[in-house]
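A single protein chain has been removed from this complex, and every other one stays in its place.
Each chain gets a letter, A and B, in the order it is written, and its residues are counted from 1.
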Amino acid sequence: MNTNIKLSLPVVCFVWQLSMIILFGVFVRYNEESDTHWVDYRKENNITSDIENDYYFRYPSFQDVHVMIFVGFGFLMTFLKRYSFGAVGFNFLVAAFGIQWALLMQGWFHSLDYTDGKIKIGIENLINADFCVAGCLIAYGAVLGKVSPVQLLVMTLFGVTLFAVEEYIILNVLHAKDAGGSMVIHTFGAYYGLSISWVLYRPNLDKSKHLNGSVYHSDVFAMIGTLFLWMFWPSFNSAIADHGDGQHRAAINTYLALASTVLTTVAMSSLFEKTGKLDMVHIQNSTLAGGVAVGTAAEFMLSPYGSLIVGFFCGIISTLGYIYFSPFLEEKLKIQDTCGIHNLHAMPGVIGGIVGAISAAAATNTVYGDLGLENTFDFTGPFAKRVPTIQGGYQAAGLCVALCFGIGGGIFVGLVLKLPIWGDPADENCFDDEIYWEVRQGAHEAQNTNWPLSSILSSGCFLSVETFVQCNHLNLTIV
Amino acid sequence: MNTNIKLSLPVVCFVWQLSMIILFGVFVRYNEESDTHWVDYRKENNITSDIENDYYFRYPSFQDVHVMIFVGFGFLMTFLKRYSFGAVGFNFLVAAFGIQWALLMQGWFHSLDYTDGKIKIGIENLINADFCVAGCLIAYGAVLGKVSPVQLLVMTLFGVTLFAVEEYIILNVLHAKDAGGSMVIHTFGAYYGLSISWVLYRPNLDKSKHLNGSVYHSDVFAMIGTLFLWMFWPSFNSAIADHGDGQHRAAINTYLALASTVLTTVAMSSLFEKTGKLDMVHIQNSTLAGGVAVGTAAEFMLSPYGSLIVGFFCGIISTLGYIYFSPFLEEKLKIQDTCGIHNLHAMPGVIGGIVGAISAAAATNTVYGDLGLENTFDFTGPFAKRVPTIQGGYQAAGLCVALCFGIGGGIFVGLVLKLPIWGDPADENCFDDEIYWEVRQGAHEAQNTNWPLSSILSSGCFLSVETFVQCNHLNLTIV
Partner (left out) sequence: MNTNIKLSLPVVCFVWQLSMIILFGVFVRYNEESDTHWVDYRKENNITSDIENDYYFRYPSFQDVHVMIFVGFGFLMTFLKRYSFGAVGFNFLVAAFGIQWALLMQGWFHSLDYTDGKIKIGIENLINADFCVAGCLIAYGAVLGKVSPVQLLVMTLFGVTLFAVEEYIILNVLHAKDAGGSMVIHTFGAYYGLSISWVLYRPNLDKSKHLNGSVYHSDVFAMIGTLFLWMFWPSFNSAIADHGDGQHRAAINTYLALASTVLTTVAMSSLFEKTGKLDMVHIQNSTLAGGVAVGTAAEFMLSPYGSLIVGFFCGIISTLGYIYFSPFLEEKLKIQDTCGIHNLHAMPGVIGGIVGAISAAAATNTVYGDLGLENTFDFTGPFAKRVPTIQGGYQAAGLCVALCFGIGGGIFVGLVLKLPIWGDPADENCFDDEIYWEVRQGAHEAQNTNWPLSSILSSGCFLSVETFVQCNHLNLTIV
């Protein structure tokens, strides 16, 4: 199989980036809070202080989300023993590629200024662009190690487009709420990735089975990803929530749900492993399920104990997923899911959508206050007459939309990616950085340069058996 | 020794989490700033903008503290060559377990709304919960590698409880100030851990001496922990300080103290090693001592040079502690302190308490201003008539309370943990992840699946001599 991407990757990158420059030139401008006219805007609108610029409400959360996207997702996928460059590097590429397209797509739907036909962007657009690529990065988890970077870019191009449309339908047409994106981001992204993986099923993936696992240090690297996702998830779920109590409550709910998930994940992991040992796969992934599942309802009056309950069940379900459901998916449904996104994003995402629908339907004026209810669910303008029970129905409808877009879109994109032109690796080369990356090591250098063994040894770097064998080839005697 | 925790760990986790759900259901609600009634509260109290919600004052600091707890403490302990899973994984478990209990315990003491008997939580409660588990994680440092996860949970349960009581006595009864927790967190936590370690003394720990040390890469991982602790310590010490100048000043003082500590740590490390080489143990730990020691006085008018002086001495003392005092502690006092928390938390914590007492006693109206003095030391309500010299006395009393709770509580909990029911490892299995974790490696896979050696070699992962030996067992010839 031809995995040479020397032509296709640069062409896609250059053409894409040039298109972005042109489209941004035509369409994108600063909004009134990031434009120098802010100083006039402030005076006209009697805004007493620069601190009321939306930047100060959202920038700390934005940076946390940014860390989740680039370090969180990137390092979480470094668990494979020999695909760390691909995990962290392609994640980087995909995200940088996707956020630009997301600014345009989401901009056309949400930030278009009809007076001049321009998209006006501010800090909230940056957060939403990060959110949008999160969906694609989730999908990447399912196909990690099995696709070429060009395929990933195609997947992201379609993924962002689909995302923007389903988001518009869910948030604007249906007027469902989804601050943390249980439906819009996680459900969509996970089923999008799983569907692609289903279409791209590789019956002979066993040929690279020896690389489809972790080593000690790669598991520690992956924990960097896990922890930054876990710690900053309260920022993720609160980043675009309402100013004031909305952001405050979303952070609290997420903090609690995640804490609860850790305990049930550990419990399940120990319970189902022989001799009660813990499995790093569960600790790295299932501990995050509570953050996914509390996403939609994070800004609702879910109550602290409600958040704990959501986290409780998600830790259990997600861990069971890794133990029982992932093998089932692979063997029976022919879905190869490298990172187990079905357990971390798909099931918890659906749960999150359901929790959101129920808690919206159960909202009352007593609990929320009249003003609070109106503010939280945005029962204003054309939706002024909507009541919580109806809102619950629309929330459920939103979940269905996310599922349809994920599955339908994934199957379509999977078929596109099946074309034999994308430079994807052969079955025996999956999960191997050597295919797409220059991999340097003491070993190779030794082979090429005939240094004395002593200088290699004194380097003290971790030499592999491979080196040892090569040393023998070079007729160096080891004393 | 039976280290099977298949029953005990899941049972503890499930029972605990269910209890938390019930207790949170009965007791915990949102406070007025995280409740949907905030919008009404704002109007009633003439709060002009959502930005004055406490969330915006404290959320950035909270997230930094959160990183310190989970990544900082977790990765700092990954320095052991073969206990990185335990370091970062059990740290994760303990913290997630402890913050829930801390919200309850601290809530009953500090955030109980007497009108309805509910604990009302907001962002400051989350920070305080993180602070509370910091005490327990410090204690974990003393027993790292020598206890089972179940013992850690028991230690945390008692630790959080003791913490909440001593904190109440120090901050509320004695009305001492301790923004960065030199006394409340570090002194208490360190002596709690050291006392437990003293009770659990293992005379034959030498059996696992070969695992009680670092390798090159594990030292680099540990620097991730060190640096995130060091960088975010200004946020730690300022997180719950007074709005405005209090937080501002606490951050400056901590920044300076830490910078100073780095220089004297490097100087001492070089001075006391043969040939002047630096020791990673010192760089990883002693560089943080200034942050501990400036904790109590961080929000006082310590002056920039005062902060530098505190950092100066702490770098010296802490490094000397690693060189001379730790061996003394182990040999003479029978206290085995894996991470050297005596040098990083205990001594600097006590110094911090003393610095706090002195600088409080020396406070004057000239330096602070009348209003400033009243605000900084909260000389209001029942404490309206207190003067700085008296305050200094109460600060010193607070330090004694922290010491007593740490030592007394630690001895008691140590005795509980000595019971032979907790699944702790045998002397020869200490510092070894294999006991409580599924550890995968190329080696084991090779043994199990009889792949050709060439495929292992081409994986390019770091294979150990162990693998090589196992290859020989499998009668694979290495050419």
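For this structure, a couple of remarks:
The working rule: a contact is a pair of C-beta atoms (placed from the backbone, for glycine too) under 8 Å apart; a residue touches a chain by one contact, two chains touch by 3 or more.
The shown structure was predicted, so the numbers you read here are calculated from the model rather than taken from an experiment.
Between the chain not shown and the residues B:V39, B:I69, B:A87 or B:A251, the one that touches is B:A251. From the set B:W230, B:Y322 or B:W422, the residue in touch with the chain omitted from the display is B:W230, counting the whole complex.
On the side of subunit A, the interface with the absent chain consists of residues 4-7, 9-10, 13-14, 16-18, 20-22, 24-25, 28-30, 33-40, 42, 48-51, 53-56, 59-60, 63, 66-67, 70-71, 74-75, 78, 82, 84-85, 88-89, 92-93, 96-97, 99-100, 103, 121-123, 126, 149, 216-217, 221, 224, 435-442, 445, 449, 451, 455-463, 467-468, 471, 478-479, using the contact rule stated above. Panel shows subunit B; residues 48-49, 51-52, 56-57, 60-61, 64, 81-82, 210-211, 213-217, 219-220, 223-224, 227-228, 230-232, 234-235, 243-245, 247-249, 251-252, 255-256, 258-260, 262-264, 266-268, 270-271, 273, 275-280, 283, 287, 301, 303-305, 308-309, 312, 367-369, 371-373, 375-376, 432, 434, 439, 441, 460, 462, 464-466, 468-469, 472 of it touch the chain omitted from the view.
Quick note on the criterion: only the chains that are shown with their structure count from here on.
As a whole-number value, the distance joining the C-alpha centres of subunit A and subunit B reads 30 Å.
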